[in-house]
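Every protein chain of the complex appears in place save one, which is left out.
Chain IDs A and B follow the sequence of writing; residue 1 opens each chain.
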Amino acid sequence: MGCPRIKEILARITIGAIELLRDIYYGAALYPELWKWETVKKDISEMKKIGMNTARIGEFAWSTFEPKKDQFDFTILEDTLKELEKQNMYAILCTPTMTPPIWLTAGETNMMHQTNEGLTFIHGARQHVCTNNPFFRDRARVYAEKLAEFLKDYDNVIAVQLDNEFKAHVGPCYCNNCKNEWHKWLEKEYQDIQLLNEKWTTKIWSQEYTSFDQVVIPKKTAFLHNLSLEEAYTRFTHDLINDFAKDQADTIRQILPIPITHNSSFAFDLDNVGLFENLDFVSFDTYVDTPTAFVMNSSYWPNIKKDVAAHILMETSTSYPGHIKEYRKIHPKGFVEAESFITYASEGKGFLFWPFRQQKGGIEQPHGSVVSSWGEPTIGYQASQNIGELLSKTKDLLLKSRAIQPEIAVIYSDRAKSFLNKENGGALDYRKALTDYFDYFVKNGQRASLYNEKSSFDQLKLLCTPFMHHISDSFRNRALEFVEKGGIWLIGPMSGDRTEEHQWYTDTGLGKLGRILNVEGMMQFPSMETEIKAKFEGQTIFLRNMVTAVSGAAGAKVLGKIDSDEFGEGLAFLFEKQVGKGKIVFIGADLVDAEEQSLNHLVIQKYVEELSLKHEAVQTGASVLDFERRDEDGTIQHWLVNFSGEESNFVLEKEMVDIISGQPFGKGKHTASPYKYYVFID
Amino acid sequence: MGCPRIKEILARITIGAIELLRDIYYGAALYPELWKWETVKKDISEMKKIGMNTARIGEFAWSTFEPKKDQFDFTILEDTLKELEKQNMYAILCTPTMTPPIWLTAGETNMMHQTNEGLTFIHGARQHVCTNNPFFRDRARVYAEKLAEFLKDYDNVIAVQLDNEFKAHVGPCYCNNCKNEWHKWLEKEYQDIQLLNEKWTTKIWSQEYTSFDQVVIPKKTAFLHNLSLEEAYTRFTHDLINDFAKDQADTIRQILPIPITHNSSFAFDLDNVGLFENLDFVSFDTYVDTPTAFVMNSSYWPNIKKDVAAHILMETSTSYPGHIKEYRKIHPKGFVEAESFITYASEGKGFLFWPFRQQKGGIEQPHGSVVSSWGEPTIGYQASQNIGELLSKTKDLLLKSRAIQPEIAVIYSDRAKSFLNKENGGALDYRKALTDYFDYFVKNGQRASLYNEKSSFDQLKLLCTPFMHHISDSFRNRALEFVEKGGIWLIGPMSGDRTEEHQWYTDTGLGKLGRILNVEGMMQFPSMETEIKAKFEGQTIFLRNMVTAVSGAAGAKVLGKIDSDEFGEGLAFLFEKQVGKGKIVFIGADLVDAEEQSLNHLVIQKYVEELSLKHEAVQTGASVLDFERRDEDGTIQHWLVNFSGEESNFVLEKEMVDIISGQPFGKGKHTASPYKYYVFID
Partner (left out) sequence: MGCPRIKEILARITIGAIELLRDIYYGAALYPELWKWETVKKDISEMKKIGMNTARIGEFAWSTFEPKKDQFDFTILEDTLKELEKQNMYAILCTPTMTPPIWLTAGETNMMHQTNEGLTFIHGARQHVCTNNPFFRDRARVYAEKLAEFLKDYDNVIAVQLDNEFKAHVGPCYCNNCKNEWHKWLEKEYQDIQLLNEKWTTKIWSQEYTSFDQVVIPKKTAFLHNLSLEEAYTRFTHDLINDFAKDQADTIRQILPIPITHNSSFAFDLDNVGLFENLDFVSFDTYVDTPTAFVMNSSYWPNIKKDVAAHILMETSTSYPGHIKEYRKIHPKGFVEAESFITYASEGKGFLFWPFRQQKGGIEQPHGSVVSSWGEPTIGYQASQNIGELLSKTKDLLLKSRAIQPEIAVIYSDRAKSFLNKENGGALDYRKALTDYFDYFVKNGQRASLYNEKSSFDQLKLLCTPFMHHISDSFRNRALEFVEKGGIWLIGPMSGDRTEEHQWYTDTGLGKLGRILNVEGMMQFPSMETEIKAKFEGQTIFLRNMVTAVSGAAGAKVLGKIDSDEFGEGLAFLFEKQVGKGKIVFIGADLVDAEEQSLNHLVIQKYVEELSLKHEAVQTGASVLDFERRDEDGTIQHWLVNFSGEESNFVLEKEMVDIISGQPFGKGKHTASPYKYYVFID
């Protein structure tokens, strides 16, 4: 069965390579288990009509497909997949382990997630079960096997998504089973309890342990737990959810060679790199409402999985997200289309809405969709249609070209996030800090990637590591190699000053990095409300948050000094050091002006200019971003978008034709209306 | 025993009719169990002196009157009632079930109220016991019997108040006994578990149940429970507290034919209509501090019990409420007198302060009273005296007349409250929304009732149903009948868009109502911070909160359209449809001006004018309210009050005499000082 084209495409899938996702996908989440068959059919046909080719199915359907233990019934799924096939459409199938049915958990309090205050969750919402529970894992495995078996017959299923938004609603679990797993994990991680004691400095406050099974799970207690312990419990939690994903993926792989993914998000506490190491490609969900926050997604997820830039935006809203306790803003006109444009331009192979038809009951009733519960177009319908049209004009271009990576990257690291959020000083938040930092790039039409700690720096010229308390040996070595070859590495603010166990270094203040920089007399102190004046290239600025400054750094050129007779007069907070053909630039504080507006971009700008990183063919102005792609012949495509609510300009160095409108655009300056996009062929 | 007048009055009591409360009552709560007998006597005589005729007694006195299980001792009560009788005064007796004594609960954790986080309450405050507990119910029954037996001998007891402020301190209980009762209740409500599954759409998130005893009590879990389940648990909680009240009332009735009431409040989560169906008349407590909030009480409670407008304001403050964790504002001079004036004018048969003598210990030490703990006049004493004088001048008028109902009513529904507060979008609160809506009437001297969903529309010309997500079939049918006869029904904002299980309709967006309005292409979307411009009668306005708009409504006259090229350009959010002799007006959003000030009154005003609802004899200005009463001869009394802190005006169309001052007021405009009141006879 199935259409020839799909078969041909599927035949080319090879696990672990770009071939995974051969077509360009556009679609939405479909809930055939919730609606009458006529409604489902109508929805599929409506999807087709507006240019969609993909339905995502099954992530909450456990009680429908396995209504009683070991009794599986995939009839509804069968009908749906066949209908999709009839319409020449794809499906992504999900495992429903986020929502275990009542027959699994009834009377099983041991299986339930437990909070750090000892609250044991119950049936009825999502993620109420501890995913480390062995009985739960067994049942998840059985389900995965049955689903994989079933899917063998369906060629139009392009991928399996495991579970749904790991850790969307819950933090670490603190149940007794987790406590046992924790002790095993610790033993594997530290081998010797004395080593753990030393690494965590448990002599502080007499916290010392004499055996692994004494180590507490950090449930709520008086004041706060040892920070190294908290970091370890986060790593433990990350590892075990990744282990669950691997367990599920391996189960499916034994039966069916199908690409496996998971829909992650910036919003959840996960080790994304570790997670996707075990999966075949990356997916993510996003419900942000600013251009910068969206561009961060498209700058981050393509880089999470080594060598696999292809990914799917698995969930976003056609218009507004929300639930009964949170009515959210509606997206401005053109915003969603711009999101899809950027997604596809950035190696996003799929762009899916959640959901196609509005949920008629439950928590997510006030969440945007393509059609309403009563089957009529919603406020987001027009955007959905526009994206269908956009794709019809650009699909061939996309299939034959690849995104060109920017030469600038900022590290967005799950470990750095954990470090900054645990030691937040009551004021800091990693995602917010990085968003404020990245905002400059988006608002100034300067393309930059968000890399993780394992990303390769091969294509880079400028590497930025803001708010990265711990710089590991391996990261530092790779970054130094990059610098030796001519790269520029901006370190800071608040970077490099903590060991892997989230402690201070006991030499130089920065450990080996400090020795490389020849740092002498390093001091660190907070500047939360105080006014610490400083100079950077003749300009008066102010220093914020934790300030790191040194009395000397032999061989370095000082670029910024404290200029305050109150605090640290004359200490250097900003200096560059030539290393090989490149430079390390150490930035010891958040820079702001007298009105507390960020000036961190001043340093970035300096080196962007020094490296001449501006494009030549296309000069972009405020908020106009140029996503470049190279086709098989080497021709450059400029996917240009004004991702803002204001008119903006761009300059073409020569006449080019916009593929979308079919219009030629002359050499010189042009005006782009809000959220307007173009594809120029160089 | 007892004075002849009281006997005569009591002889005329007939359960379930206005005859219930034949006199006009004025008084305060008295705690003879807390004070020496000389103090009690002194207080009674002081009450008498300032014109009070009623004492409320016993609502916390369980440990005094039943110090040990089955050992009753009503000596203090006997003395007090006799002293009151001697002074020709009335009493209202209360059951003390809000404060169970230690002998009842010691060691009985099963009897205690449990929160949704699993916290089990303990002895020592109020409402710490689960009122659904069978052992507790037994003891409450025994107490009620003994009290009723005792009261047989006292003719001056005009009513029994059950318990005190149900649910003042607690939400639903989540104890094991409640869980069992919940399962029984569900079975009675839904009969078939599959029906429950369908109605609640439990297939969402695999929540399906296979038997009633699996259905969770919605204790705290990850994220949020199914909304239909939450609504059901609220109905269950309402039903069971009402069942407790009925149980108590029936127990007393078997022994003594005495009117039974309860002191409810806007502030608590109850089904008031259901509660008072089983009781004989309505009482309420209020501690608000704005004119609008107070007028809402007097506009609402007279309509709660079918055919029984007579009610008692059981508790309010002479000056300021408060407790150790909340010092509240003091009422402005004249405010409290105006409250009593409005209460009596609106069929309030009683107006009682809490308490007469300030509590000398405990939580409520900083709560206003008539005399202080040391027996001297408080800051509220003068107002108490003034009310005594007011009554002496108006009691005969009140006894021989009845309030005339306004021709405008706004629905204030406990179900609508539950719906809006559960789906609050993080921003909405039913009581606040209704108060903002009702504010217009009070500030503009336009009298309006607050009706419940079961109120009769016979006397109405204008019916408003704002923030009423679910409009039931029966309500809609009655409202349509009202419209057919010439009434105008303003639907919205945020009304008619949800089923009884708090879900979306799957046809028209408004179900049957949508078909009646011929609604086509209905969309709903949030406007939380976005700027959605619109036009209403040529005026530019903005739409807020959830916006409902349609592409068409055949046969309707569009009054307001969206005027925004961003969102829903040209959609109608406001339209009227002629039905029979009347009109339905659909209002699809909260209307505001550019400064976010409410403009909802624009629509109300339009129809108030169309219906010519302004009075002729008395034209009221800002904040001057005219409570009309009709005496036995058909003469109209104008109870006029400037319920504000500013001077205001009113216009008399002819000369009339003010009964209070005895002064004639000429035709024309007059100035009323803050909180000033008059009684004009037409």
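Everything below uses one rule, namely that contacts are C-beta pairs under 8 Å (C-beta built on N, C-alpha and C of every residue); 3 or more make two chains touch, one makes a residue touch a chain.
Model, not experiment: these values are computed from the prediction.
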Among listed residues A:Gly107, A:Gly426 or A:Gly634, the absent chain is touched only by A:Gly426
Of B:Tyr26, B:Phe121, B:Trp489 or B:Tyr678, the residue that touches the missing chain is B:Phe121
Touch with the missing chain holds, among A:Lys188, A:Lys203, A:Lys581 or A:Lys654, for A:Lys203
Contact residues on subunit B toward the hidden chain run 31, 33-34, 60-64, 67-68, 96, 99-103, 106, 113, 119, 121-128, 168-170, 319-320, 322-330, 332-333, 358-363, 365-366, 368, 372-379
Subunit A positions in touch with the non-displayed chain are 117-118, 200-210, 214, 216, 218-229, 422-427, 501-509, 521-530, 545-546, 565-568
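Here, only the chains that are shown with their structure count from here on.
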Subunit A and subunit B have mean C-alpha positions lying a whole-number Å distance apart equal to 50
